[in-house]
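One protein chain is absent from this view; the other protein chains keep their places.
By letter and in written order, the chains are A, B, C, D and E; residue numbering begins at 1 in each of them.
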Amino acid sequence: MLGLLLAIPFVLALVVGMLPDRQRRPAAWLAGLAPVAGLVLLALMTPDVMSGEGVRSLLPWIPAMGLDLSLRLDGLAWMFAGLVLGIGALIVLYASYYLDANDSMPRFLAFLLLFMGAMLGMVIAGNLVLLAVFWELTSISSFLLIGFWNHRQDARDGARMALAITGAGGLALLGGVILLGRITGSYELDVVLASGPQILASPLYPYALVLVLLAVFTKSAQFPFQFWLPHAMAAPTPVSAYLHSATMVKAGVFLLARLHPALAGSDLFFYLVSGVGAITLLVGAWHAIFQHDLKGLLAYSTISHLGLITLLFGLSTPMAVVAGLFHILNHATFKASLFMAAGIIDHETGTRDMRRLGGLLRVLPYTGILAIIASLAMAGVPLLNGFLSKEMFFTEALEVRGHMFMRWGIAGAAVLAGAFGVAYSLRFVHDTFFGDGPVRIDRTPHEPPRFMRIPVEILVILCLAVGIAPALTIAPVLQAAAQGVLGDNVPYYSLSIWHGFNTPFMMSLAGLAAGIALYFGIRRLIDLYGVSYDSRGRRLYEWKVAEAVRLAGKLTARLENGSLQRYLVLMVLSALALGIVPFLSSDLVFSGRSQPMPPLAWLVWGIGMVATVATVVLHRRRLLALVVMGAVGLAVSLAFVLLSAPDLALTQLLVEMVTIALMLLSLNYLPAESAPEPSRLRRWRDAVIALAAGGGVAALAYAIITRPLDTVASQILALSLPEGGGSNVVNVILVDFRGFDTLGEIAVFGIAGLVVHAMLRRARMLPERRVEGSPDPLVIPNTVARLLLPLALAVSLYLFLRGHNLPGGGFIAGLVLAVPVLLQYVLSGNEYMEQRLGFDYPRVIGLGLLLALLTGVGSWVLGYPYMTSHTDYVAVPLLGKLPMASALVFDIGVYLVVAAGSLLMLGMMAAVRPPLHGGAR
Amino acid sequence: MIQTSLNIAMGAFALAMVLNLYRLLRGPGIPDRILALDTLYVNTIALLVLAGLRDTSTIYFEAAVVIAMLGFVGTIVLSKFVIRGDIVE
Amino acid sequence: MNFALELLVCFLLLAGSAFALVASWGLAKLGDIFKRLHGPTKASTLGVGGVLLGAMLWQAMQGTPSLRELLITLFLFMTAPVSAYLVARAALASDASLRPGPPPGQDGDA
Amino acid sequence: MKRWLPAPLLSVAVFVVWLLLVATTDLAHVLLAAVLAVFLPLVAQRLREDTAHMRRPGVAARLVVVVLWDIVLSNIEVARRILGRESKMRPGFVWIPLDITNRHGISALAGIITMTPGTVSSELSPDQRHLLVHFLHLEDADAAIAQIKTRYEAPLREVFP
Amino acid sequence: MELALSIFIGTLVASGVYLLLRARSFDIILGLTLLSYAVNLLIFSMGRLAVAKPPILDKALDPTLANHSDPLPQALVLTAIVIAFAMTAVLLVTAVRSRSDSRSDHVDGSEPRREDRP
């Protein structure tokens, strides 16, 4: 049943939200259904609540984080649920008359229901995490509601501010919740609430308390976070009436009540909560006096009343708790009705500015009376509900324990706040309904539609009923709620309206008198209408946000300056740092033995070193650098030859050729020289970094290669011939042991071809230099190159076939095929080649990959893992037995991909055409 | 005797390569350097063959063949670039 | 006989390497690109050729006759002139002052 | 025949090259070489619109011998010049008028010139009627032209008509 | 020999890193090429150095590391060479396209307006 209660608003929100804008009436009916149905369900559950047992339901959700859909309806929750649903019902009714034709009714009501559901969820949550979830949901949905009139700047700002402040509180709540969970070992409310002493004794308690209080204070607009609330008044009035009387802002004090058993009882709690409450009480009330906007006045009044409630919970005596709960109810009723009245006035006059209003009792007598009664309740005038809870407050204020300063301070604050409350209530009534006016309004006000008034009437009647006959009306509710907070500690209290001429009563009277005097005193002393009140909190907030954004932008631009040079230098430096740090605490040991240097190695070494340095020195003249780098490549290849790696040498040589060709092809579209770099400092810095990197790499390499190594390669060597079927172990590794690498490698190669294809197919680029005149046919080289081609094909095939046993293999062979074809491109031109060699290279790449893939899959048929190679000897007539390793077929795939990939790259680079509409650089 | 001549021959080729390197670095023109690189490759072929002879190993052969057959590709491509600016037209 | 052959091998190796060395010496020493061009083209023929011949002979003496080195010679003979030709063309292209006049009887835009 | 063996000489070359590469005369490889000898030129055919047709193998053989001998001489000659005083050199360019028109012939001539005494072919005129030759040491241009034309071009014209 | 090779690798790295930190795309490509030489030699040398012991099995020799150089790093380097080539190709084409589109071969896409801050 609790689940249903919770689900109704959400489901209906979804339904209502999907209605088209013009379906205003159905939307209102459906939306109204939610609170009404909820109230019915709540009523059905009332007996269980009253009996003190409460209702519970549990649905596992995310047990791993201690978050379950645990719902729990005790007295407190019941009271709040009633408040949320009851006032919610009235708000829906009110809103359906309030919104005008331009506003999307379904959307508004959907948001409202969403919010209602969130509130409801929060109050009946039986799990702290779940409570936090709904807590944040109220922030989110209130964002949508406050910003509903989003064409207005103040609405947008107000919404964002409310979200930021209450969202921040919600985040703090998460922290608090986790700490509570850590202390008690559970997030279940039943457990947490029963662990009060344990929590108070925990070293984590202060942190948990502060975090939870942050949530409470932000949500309930306590000092110094109160400033968001007045700005939330940019919302449509039904929203204000709902959020700022009964629901949103009450969430904070609800949490205070909810966690009272777990958190209250320490000095810290007392001083923090009651201190903040007292300050807020005064600050809010004082500011309320000087508002000109009806809703602004009500907003500050709300802040003040929330301060009062907070203060009461801070006092923590059972009686104070009861008073707090009582005031929650009372405030909700009178404040909601006042907001609605303000909305009606706004609706009828087009303004909420009290400086332009006045004398409205004449034109809106009925609404006026209602509003005046509610204001009196707000002022704490006897026979109205506000009086009762205020008197309880005075009683408690007198019984404050603790430091003397605190005792007197709170008692004084109570009287003072009472006076302020009277003053602003007076202002509300006086400036609106009496005196001159209204002025400068462009419409004729008259009483609002019948149904728009009904909610106000109901609420005002409640104010009266409670004020006159509390025992008959509110007593059971309060009792249940108090039981929810205090358990068996509910004190005896009397809800009678008359307790005799005791001190609290005298305080009430004093406050009343002082308030009246204050109001009229102020009017006489200063030009109240001239006071322009500006929210310092808001200004501070906006300045802070703007400043934060500005600083963030500056910092970001500073860090990410779009310079690749910086990004790369950072990477090099990071590598240097992490490479060097280990040696700070231990030395790099050069322990091993070196082999003597063969004479030939000196040559290779010398060529390599000299050419490398020369490449750097000459790098700005690019063609030159390229030629010199050719010598580096040669030296590296020779080093491979010398050090027993013939396959590597071959590959390096061939790749070198293709690379040079590619670089030259690109160089045609790049400047011939690198522009000089202006900063000498940077070059020196880079040189130092480069030397450090080189030195580090070399030292580490030397230290490693002079020590012995126990490598898996010994097994590979042993297995290569008997099980891999080849005596060129490198090739056996490539196509068999680590054939999977090769599969990836040829994929990379093929993709590179595709990427180049994709980037250049439609590209038109203007070459850097263009020699005039038609291209030279280069007859002589051409003739030779064509003669060479079939021979090169033969060599390529040869290298391919023997690769498994001797240096060679698919990759090398593929390049040996590609390089002579490249030569044909160079000598015969692109057009000529495309006419004659118009292969669909991407497709050949695909075929090669397919072959490689299928070879591997072939072993599945035999029940072996992918790429298990199978060597078989096929008897061919005349030729005898030929070895047919599946690895060979795989190598064909490699061959195809490499040849097609490199030709695709070269061909695409070659085929680039100049732009259609010339245009010089 | 053979060993000695082998060593002398290799030394000669090594020296030749050093001279090539000198030209490669000195220039002055790009064609000079291309020529130097080309010669470096050619001398390398001989060096590889000699090394194979010395180590009685055939593994150097492939590299030698490939350089002989395709080593001039670099020369052609670079020269073509100097001649036309665009190596494939 | 064997000694004579061995002597021949030595001669071939030494002569080849000597030619190659001289060629590279020329490349390093001579003053302009066209003069330099002459040495290396020769080196790739006789220099490497001599070494290859010696190598083949030696291998035959060792009982592992191989003609594969011929391939290297074949390819070198095919490619070396092309290299020289293109380097010469490049030299002509990169420095107009080196270029002689057009062939007799033709315009200057050859 | 022409369809399957468009360039018999090339086929022979492939056949020989293959056997040289594998360095064996196993029946399998001989067969494979034969297959390749047919197949590879066909593949290469895609890129070659004209094929070298050689005549007069005798003349060709004689030319080869001459050229090989000249190469040896050329090396000695060039070595002498390189080792000698550079100031004594009289390098120079000569445009050699060509009578040979076959592309392959011209290429062969250019190659031979490059490999033989003191000469490097440097450029072919666009109309393919003149070959620019650089001489390391040029004393008498006309004599040089005459020598090249008789010693190399004439036999080449017979081989590549 | 180990020391010489290490020094060569170090030189390649230093040169490569210096070029890598230049501002022009082609310089970076040259730098990366040098770095890839370096890394190839490095990986290769991690199998330890051996002269005249190619990892090609011979019936006469036991298939052990005493007679053959470590084939595994060689196979790795082969893969690395190929991949580096593919990457270079893509980088080159990107550099060319970037130059063509932004009319600058500066890696940041535009000529520096004021003096570079070091």
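FYI, contacts are C-beta pairs under 8 Å (C-beta built on N, C-alpha and C of every residue); 3 or more make two chains touch, one makes a residue touch a chain.
Criterion: contacts and distances are computed from a predicted model.
Enquirer: UniProt names the one chain left off this complex as which of "Branched-chain amino acid ABC transporter permease", "Monovalent cation/H+ antiporter subunit D", "Succinate dehydrogenase hydrophobic membrane anchor subunit" or "Cytochrome c-type biogenesis protein CcmE"?
Expert: The record names the chain that does not appear here as "Monovalent cation/H+ antiporter subunit D".
Enquirer: The complex has one chain that is not drawn here; which of the drawn chains does it touch?
Expert: Hidden chain contacts in the full assembly come out as A, E.
Enquirer: Which listed residue, A:Y567, A:W602 or A:F839, touches the chain dropped from view?
Expert: A:Y567
Enquirer: Touching the absent chain in the whole complex: find that residue among A:G54, A:G484, A:G739 or A:P781.
Expert: Reading the full complex, the residue touching the unseen chain is A:G739.
Enquirer: Kindly note down the residues of subunit A that lie in touch with the hidden chain.
Expert: The missing chain touches subunit A at positions 60-67, 129, 132-134, 136-137, 139-140, 143-144, 147, 150-151, 156, 159-160, 163-164, 167-168, 170-172, 174-175, 178, 181-182, 204, 545, 548-556, 559-560, 562, 564, 566-568, 570-571, 574-575, 577-583, 585-589, 697, 700-701, 703-705, 707, 709-713, 715-716, 719, 723-725, 736-741, 743-745, 747-748, 751-752, 754-755, 757-759, 761, 842-843, 845-847, 849-850, 853, 856-857, 859-860, 862-871, 885.
Enquirer: Could you please point out the subunit E residues that touch the chain left off the display?
Expert: 20, 25, 28, 32, 35-36, 39, 42-43, 45-47, 72-73, 76, 79-80, 83-84, 86-88, 90-91, 94-95, 97-98, 101-102, 107-109
The definition used in the following text is that only the chains that are shown with their structure count from here on.
Enquirer: Could you tell me which chains make contact with subunit D and subunit E both?
Expert: A
Enquirer: Touching both subunit C and subunit D, which chains are there?
Expert: Where subunit C and subunit D share a partner, that partner set is A.
Enquirer: Look at the interfaces A-B and A-D and say which one is made up of more C-beta pairs in contact.
Expert: Per the contact counts, A-B leads.
Enquirer: Let me have the rounded angstrom distance from the C-alpha centre of subunit A over to the C-alpha centre of subunit E, please.
Expert: 41
Enquirer: How far is the middle of subunit A from the middle of subunit C, if each middle is the mean of its Cα atoms, in Å?
Expert: Distance between chain centres: 71 Å.
Enquirer: Please work out the Cα centroid separation of subunit B and subunit C, and write it as a whole number of Å.
Expert: The computed centroid separation for subunit B versus subunit C comes out at 11 Å.
Enquirer: Pull out every residue in subunit D that's touching 2 or more other chains.
Expert: Expected reply: 17, 21, 110-111, 121, 126.
Enquirer: Give me the residue numbers in subunit A that touch at least two other chains, ranges are fine.
Expert: 626, 642, 644, 646, 665, 667, 771, 776, 778, 780-781, 784, 787-788, 791, 795, 806-807, 909
Enquirer: Which chains touch which?
Expert: A-B, A-C, A-D, A-E, B-C, B-E, C-D
Enquirer: Note which residues of subunit C are touching subunit A in the complex, please.
Expert: Touch list, subunit C to subunit A: 75, 78-79, 81-82, 85-86, 89, 93.
Enquirer: Taking the complex as given, what residues does subunit A use to touch subunit B?
Expert: Per the stated touch rule, the residues are 599-600, 603, 606-607, 610-611, 614, 623-624, 626-628, 630-631, 634, 637-638, 641-642, 644, 646, 649-650, 653-654, 656-657, 660-661, 664-665, 667-668, 767-771, 775-776, 778, 781, 788, 791-792, 795, 799, 806-808, 816, 819-820, 822-823, 825-827, 829-830, 906, 909-911.
Enquirer: Show which residues of subunit D lie in contact with subunit A when the two form their complex.
Expert: Within the complex, subunit D touches subunit A at residues 10, 13-14, 17-18, 21-22, 27-28, 31, 36, 40-41, 43-44, 46-48, 52, 103-104, 106-107, 110-111, 121, 124, 126, 128.
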